[in-house]
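Input: a single structure, listed below in structure tokens.
A single protein chain has been omitted; all remaining protein chains appear in their positions.
A, B, C and D are the chain letters, set down in written order, and residue numbers restart from 1 in every chain.
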Amino acid sequence: MTTEALALLVFAPLVAGLVVIAAPRRAAAPVAVAALLTLPFGLWPLTLVVWRGETVQVALAGFAPPLGIVWRVDALALTMLWLTLVVVLVVSLHALTSFPPASESGQRFWPLWLILIASVHALFVSADLFNLYVTLELVTLAGVAMIAIGGKPAAMRAAMRYLLLGLMASLFYLLATALLYGQTGTLDLYQVGERLDDGALALIALALMVTGLLVKAAIVPLHVWLPAAHGKAPGPVSAVLSALVVKVALYILIRLWFWSGGAAGGDGAALLLGLLGALAIVHGSLAAITQTRLKMLVAYSTVAQLGYVMLLFPLASTAAFRAVTFHMVAHGVAKAAMFLAAANLLHALGSDRLQRLVGADQRHGVNVLAFALAGVSIMGLPPSGGFVAKWMLLEAAWRQQGWGWVAVISLGSLLAAVYVFRVVALAFAQPKGGSVRASVGARGGGRFDTTALAALLLAVLAILLGFASAPLVALIDRGLPPGMLP
Amino acid sequence: MTAIALGLAVVFLLLNLLAGLWRIGQGPTAADRMLAVLLFGSTTVAVLLIMAQWLGDEALRTVALLFVVLATIVTLAFVGTTRDGERP
Amino acid sequence: MTIGVLVDLMLALALVGLSLRVVTGRALFRDIVLFILFGLVIALSWSRLGAPDLALAEAAIGAGLTGALMLMAYRRLVAGGAEDVAPRRRPPLLAVPVAVLTGALVALIGLAALGVERVPDAAGTIVLEELGASGLGNAVTAVLLVFRGLDTMLEMAVLLVALLGAWAVLGEVHPGRLHQVDRRTPLVGALLTTVAPVTLLIAVHLLLAGTDAPGGAFQAGAVLTGCGVLLVLTGTVRPRAAAGLATKLLVIAGLAAFVMIGASAVALGRAPMSLPGTWAVYLIETAMMLSIAVTMTLLFARARALEPERA
Amino acid sequence: MSSAFVYVLAASAVFGVGVYGLIVADHLMRKLLSLNVMGSAVFVLILTVGGATPAGPDPVAQALILTGIVIAVAATAFALALIVRMFQETGLTSLRGRDDDD
Partner (left out) sequence: MSPSASTLPGDWIGIALLLLGCAFYGAGTAGLLRFPDVYSRLHALTKADNQGLLLVCAGLAVLARSWRVAALLGVIWLLGLMAAAVSAHLIARHARHSGSRRTSSEERP
């Protein structure tokens, strides 16, 4: 049953993507929707098994490693799969309107979108270093293609920069994979972890791999590609890039560190990664505060929020792991909501310059509300998911007497409050002269349509995560890294 | 003896290649550079064929065959490429 | 020092020299030509290293296809008025130290890695032991299709995504105007009638022989692309405004064959990606070859579809 | 001195050269050339550090390289399409300048 479920997650969107390419236009929407709706049926059996504390393993073509590739779903992978499912389903709802499948733009968007979903799934379940390389490349290329999809110059520039840096990062990763293979004779993540000694060669290989992944994860100072790439992409694409695609690299990084012997790098390396995270939090937040465009602001917020994940490496405790994994989910949902809301506002107002937002609440209340709710989670205010994550992280740092980390986490929330409030305050501000200036260039964004609904849905979910954090925490606890106790 | 002769032949042909590089650097026209590519193509074919004999690797003859066939395509791409592009 | 190592040294020297010129040169056209030669020397290096499969792929893909793609893109830029020669700029201060350090570091770990003793149960060793069970004689093809088929399937997805991405940024297509070599030129006509069929033959040979000898779908697909490129460059085919069903089916064939066989294994109660027999290898490889050839030709022609030129 | 030794040294140098090009080059196509040069260096390194079997270089390493070569050419083709379109829209062949436009 679990094998079928796992295969469904990868093959269903892939098949749908192929059908959308070849089939007549009117078939695109039903096929895509049908494929998306099968995904929960794939995820549910896996959840049942993992919830019992087991791990799902499928040796592809029946060949066990080191000969073959293994799909492996533990609680961490499952958590990311659930995040993917939620984000993808709701963002697809948005895309059904913003990229109608039968339209010219939809015909470009949907095959890439479905293949992207399949590849994200394939990545999260893969336990093979080289297979991860291929899926990572697939995710990056699909992401780049979707950023550039509109053909706008700014978006293409951003896509180009992302592509060049992404390809360079992949080469670092690939080189490291080869070195690890040479030493261990295997590409399986877990076997590499078992067979790797902590000699200098292994450490350098891991360092190369980590460097490549940091570029893909846009950790300061290797983040230069992210703001424009996420800020200039079409709404659904920005949402999924920020919510999932950057997390993909962080996910591999965490796997590598805690499952494949990366921690052999020692406390110094862990501290360095943590410091980069702290730098990301501060730099990203400050940059977000100074932005004049809404989507760029949200993109810089992503740079900052990714920094929190890096604090896991120096803290390296069960509590920190729990907190960071929770944070990845909470941020994913909230940031997707924020980008969708921002994109809706951009579409409605004709520009996403912050000054244009004045009075937006009157005509675009739902989107402003979604943005504000998601902002609550990003800031880490109770009772949101973001609050739970940051609180847990704060507690973890506190318990280990990492006062520096405590200070950074608190500062990050404070700065986040500044940039979120800045937007919300503008949106609720009274327009000069009392008239609604926002109507200039408005393009029917006032209605409560599915695009607004999608943003609001995700925003509400981001808040609800705060109320219903227990099951998620319980799930995360079932997949702690080796050596960590619940 | 045969092996040494084959090896020396490869070395000699490779020296030819390195000399051809000079012509590419020198130019002066695009056509001159393409000529050097022609030299590279035909010399590589010979090198591959000799290496097939030298290393006892049958497959290298297939590689040589492939080179012969694909060499013209690069020339074609070139001729289509430079009419108004390359300055003499 | 044997003659073999002397040859290696010369190839190595050529590699380093060529890469330096390619990277630091300021006349783009010349440096693309040098890049093609770089690929050629890499192909020779693969031959020396005992990897004819890679030599084949490099000759067709690395040097041939990438080079042709670059030349074509260059032509499009220049036709639009782009400058070929770049102005001399001061390189960033840190560039040289960073590059030297990176190179030295890689050399250090590479040399250290050479000294590592090989694990007795390395994947590659097991592949050779299990080769009989796969029904194939070529270990590389066996890894690509049987043991690690998932990688290859996803790689076909990468190729498809590249085409979809290129289509997404295609903008307006001007049908017709692509080639400048007249196919009515006597020699070119002769070339078309001899080389095109020969490429086809070689492609089929590589495909069929690839299960037991060096070769396989990628090499065959790349050679077939050579045929496609020839047709495009001589104006035998020309771009069309929209892709028809046949084009779309050809483009997805490789991935679709893989997906269908890989997924149907699950329905039959076997592990995903298990192949039902050697016939499946041939089926998938044929589909892959066609997909690779059509996809790469379309990418080369920067077109959604191609149709024969009516004389 | 063995063949592998020579090629490791050469590939490392080529890798460094590629890094240099990626930093210094202005023209996008040259950046792409640099990336491809780096890629070839990585492929050679994979084969040499991947170890050897009695029947020649490690078949798994060879398969990885083949996959890598195809991915590289696919990415290159897409990048070139992007470069050409970007040039048509903006007249630029580099990423210099600011990103700020509507």
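Keep this in mind: a contact is a pair of C-beta atoms (placed from the backbone, for glycine too) under 8 Å apart; a residue touches a chain by one contact, two chains touch by 3 or more.
Only a predicted model underlies this, so the values are computations on that prediction, with no experimental measurement involved.
K.L.:
Checking the contacts here: which visible chains does the omitted one touch?
P.N.:
Among the chains that are shown, those touched by the missing chain are B, C.
K.L.:
Which chain C residues touch the hidden chain?
P.N.:
Residues touching the hidden chain, for chain C, are 181, 185, 187-188, 190-191, 194-195, 198.
K.L.:
If the hidden chain were put back, which residues of chain B would touch it?
P.N.:
1-3, 5-6, 9, 12-13, 16, 19-20, 22-23, 29-32, 34-36, 38-39, 41-43, 45-46, 49-50, 52-56, 61, 64-65, 68-69, 71-72, 75-76, 78-79, 82-83, 86, 88
Criterion: only the chains that are shown with their structure count from here on.
K.L.:
Just knock out chain C conceptually, keep positions unchanged, and give the connected chain sets.
P.N.:
Take away chain C: A, D | B.
K.L.:
Which chain pair racks up the highest number of C-beta contacts?
P.N.:
After counting contacts between each pair of chains, the winner is C-D.
K.L.:
Just how far, in Å, is the C-alpha centre of chain C from the one of chain B?
P.N.:
The answer is 19 Å.
K.L.:
Using mean CA coordinates as chain centres, what's the gap between chain C and chain D in Å?
P.N.:
For chain C versus chain D, the centre distance works out to 13 Å.
K.L.:
If a residue has to touch 2 or more other chains to count, which residues of chain A qualify?
P.N.:
130, 134, 137, 141, 144-145, 148, 151, 156, 175, 179, 181-182, 185, 187
K.L.:
Note the residues in chain B that touch 2 or more other chains, in rising order.
P.N.:
There are none in chain B.
K.L.:
If we use the touch criterion from the header, which chain pairs count as touching?
P.N.:
A-C, A-D, B-C, C-D
K.L.:
Which bits of chain C are touching chain A when the two form their complex?
P.N.:
Result: residues 105-106, 108-109, 112-113, 116, 118-127, 130, 146-151, 154-155, 157-158, 160-162, 164-165, 167-169, 171, 245, 248-249, 251-252, 255-256, 259, 262-263, 265-266, 270-275 of chain C touch chain A.
K.L.:
Taking the touch rule as given, give the residues of chain C at its contact with chain D in the complex, in rising order.
P.N.:
So the residues of chain C in touch with chain D come to 1, 4-5, 8-9, 11-13, 15-16, 19-20, 22-24, 28, 31-32, 35, 38-39, 42, 45-46, 48-51, 53-54, 57-58, 61-62, 65-66, 69-70, 72-74, 76-77, 80-83, 86, 89, 91-92, 94-96, 98-104, 106-107, 110-111, 113-114, 116, 118, 122-125, 127-128, 139-140, 142-144, 148, 151-152, 155, 158-159, 161-163, 165-166, 169-171, 216, 218, 292, 296, 299-300, 302.
K.L.:
Write out the stretch or stretches of chain A touching chain C in their complex.
P.N.:
3-4, 6-7, 10-11, 14-15, 18, 21-22, 58-63, 65-69, 71, 108, 111-112, 115, 118-119, 122, 130-131, 134-135, 137-138, 141-142, 144-146, 148-149, 151, 156, 175, 179, 181-187, 195, 200-201, 204-205
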